[in-house]
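Of the protein chains in this complex, one is absent; all others appear in place.
Labels run A and B following the written order; every chain starts at residue 1.
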Amino acid sequence: MVDEEEIIRVAKLMKIDLEDHTEHVGRVKKMLEYFDILDQIDLSSEEIVSQEKALDELRKDEFIPNDKKLIESLKNFREHYVRAPKMN
Amino acid sequence: MNLKTSIIDYINDVKSGAFTVEEFTSATIQRIKDVDGDVHAYLSLNKSAIDDARIIDKKISAGEKVGICYGFPISIKDNICITGTKTTCASKILENFVAPYTATVVNKLQNEDAVITGKTNLDEFAMGLTTEFSAYGPTKNPWNLKYVPGGSSGGSAASVAADECLASLGSDTGGSVRNPASFCSVVGLKPTYGLISRYGLISYANSIEQIGPVTKTVKDCGFLLNIIAGQDSNDDTTIDNTNSDYLSDIEQGIDGKNIGVIKEMTSDGLSPEVSSATKDAIQDFEKLGANCEEVSLPTIPYTVAAYYTITSTEAGSNLARYDNIRYGYDLDSEGYEYNSYISKSRAKFGPEVTRRIILGGFVPSAGHAGKYFLKALKVKSKLISEVNNAFEKYDFLISPTAPVQPFQFGEKIDDPVTLMLLDYNTVTANLTGKPAISVPYRVTDGLPIGMQIIGNSQSEKSLLQAAYALESKTELPEVPL
Partner (left out) sequence: MTKIGLEIHCQLTKLESKLFCSCKANYREFEPNHNICPVCMGLPGSLPRLNQKAVKSATSIAMALSCDTPEKIAFFRKNYFYPDLPKNFQITQLNVYGDMSIGGEGYVDVEGKKIKIRRIQLEEDPGRLIYEGESERTKITLVDYNRAGTPLVEIVTDPDFENPRQVRVFLNILSDLLENLGVSEPGLEGAMRADGNVSIEGGNKVEIKNIGSFHDLEKALHFEITRQESLSERDIEIVQETRHWDDKRKITVSSRSKEEDQDYRYFLENDIPWVKIDQETITTLQKDMPESISSKKERFVEKFDIAPQVADILASDKYYSDLFENAHSNSDAKDIANLITTDLMGFVDTKEKREESKLTSQHLSDLVAAINDKTLTRTSSKTALQEIVKSGKSVKELLSEMDLGQVSDSSEIESIIMQVFEEEKQAVRDAKENPETVNYLVGKVMQKTKGKADPTKTLELIKSKIY
């Protein structure tokens, strides 16, 4: 059983405001309960794998200047700085 | 002007002077004007499409070198960046995001003189199966406007099916190219993971998604794949495809090939129509000379849960950057405190994206990762071994693409588990990184059914041969739009 309080707490961590949308909690809970199926399969021997690359396949260390106008094509900036809301 | 043509026929016509690029482009634009009010495949149109067409015509008449596309019209899913275009991912949170750079795949197309018609609709941030989760309204299935086109690349598939362009680029994370291709009766390919650069594709689940071509014919798919596949220095996850030519030898056939019919994808859960079509498709494969046999992949029943666990984790992380501080929609940060500004901005996410983000915070969190996320990763590993084993015996694995035919709007959207299970047949190819294609097979009661063929890693050349062979056995009606 998934705790609804915890779903709300996680939403907050993910910067999701659930105030007007408490119906999401029930639906998320249903999805999580479906995931319980993962408990039924034997996974003891499985290892995590990934793509691999050799060191010399990686990007060479070079400085390539970028278009100076990039900052102007984004929003919220003032005299080249990006304006963010105030921190606590 | 006959818009119901293929890329390859179009190119021959332009080369032979049957019509100009501008003429065809104009006709396409007119078609969009005529039908897109109903279909709503497009979110935005390329206003300079005619100008681009004219430039290509000039090159042709001047005898200059022309790119191999000869100006064929192609639409691009709106989660792929093109410089100067609004790229919204069908979300309100990117309402005003104008991409400052172009995705590698689009660069490749533009370098070969393709004409981009516009950006197509999708489920918000590619999360969904019906395009009903687009923040700008759903796309309708051209076969029956009351029915869903599939998703998340619903706009891509519908634009091709409705002759609003000759091809489209979509993205496939759990079936998002194949599913709408099946629902709209067009060809949709999810290539081997790493075959096509994701640079410029706005990430949803970066460990498994790929850009995929949507076309009317299998040959067109090979043609398009030749242009967009290949290693890209901008994307470290791309692999060397040794410059394979996916179009040559496509008519080779599948005589003597071994095909595994995936038991878990062809049993209960299929609608009677899809089940019947599947049996016929198996017979067709046998008539083409292949040996078909049932194969069991016991991990499959766990794949949907594993898929949603992994993708919501990655989505939760990939979408964290949308805090409206550097780009997004208009909301001045003056007067706000950091946390409340971000939460208010992120309230612009639609309901499905919101839920996936919450899931994505839950399943990998310290207290729960062991039960969900880490298990899901192991299911992925186990599935990879199982499928690799199957490919020791079989050349291809098949199943119907979707367990059901297209359904009406609102029908499945309320039950999350029912919705998730629509991906049942398609997530395996994503989780294992294997290429898979949906071939339009049949239209029953006016609603399309597609067949899925899965190949081993980097086997697109032979996969397209199998798809072409099956396609040659089909006779499909024309879209009634």
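Annotations
Assume a residue touches a chain if its C-beta (ideal position, glycine included) is under 8 Å from a C-beta of that chain, and two chains touch if they have at least 3 such contacts.
Since the structure is predicted, the reported quantities are computational estimates derived from the model, not experimental observations.
Contact with the undisplayed chain is limited, among B:N2, B:N111 or B:S233, to B:S233.
Although one chain is not displayed, chain A still touches it through residues 13, 15, 48, 50-56, 58-66, 68, 70-71, 74, 77-87. Looking at chain B, the residues touching the absent chain are 79-81, 87, 89, 94, 97, 99-101, 103, 198-203, 206-207, 233-237, 313-314, 316-317, 320-321, 323, 325-327, 333-334, 338, 342, 361, 364-366, 369, 373.
Definition applied: only the chains that are shown with their structure count from here on.
Chain A and chain B have Cα centroids separated by 23 Å. Contacts from chain A toward chain B in the complex involve residues 6-7, 10-11, 13-17, 21, 24, 27-28, 30-32, 34-35, 37-41, 43, 46-49, 51, 53, 58-59, 67, 70, 73-76, 82-88.
If you check the complex, the residues on chain B that touch chain A are 96, 98, 100, 194, 233, 236-237, 239, 299, 301-302, 305-306, 308-309, 316, 320, 323, 325-328, 330, 332-334, 336-344, 346-347, 349, 351, 354-355, 357-363, 365, 371-372, 375-379, 381-382, 384, 416-417, 420.
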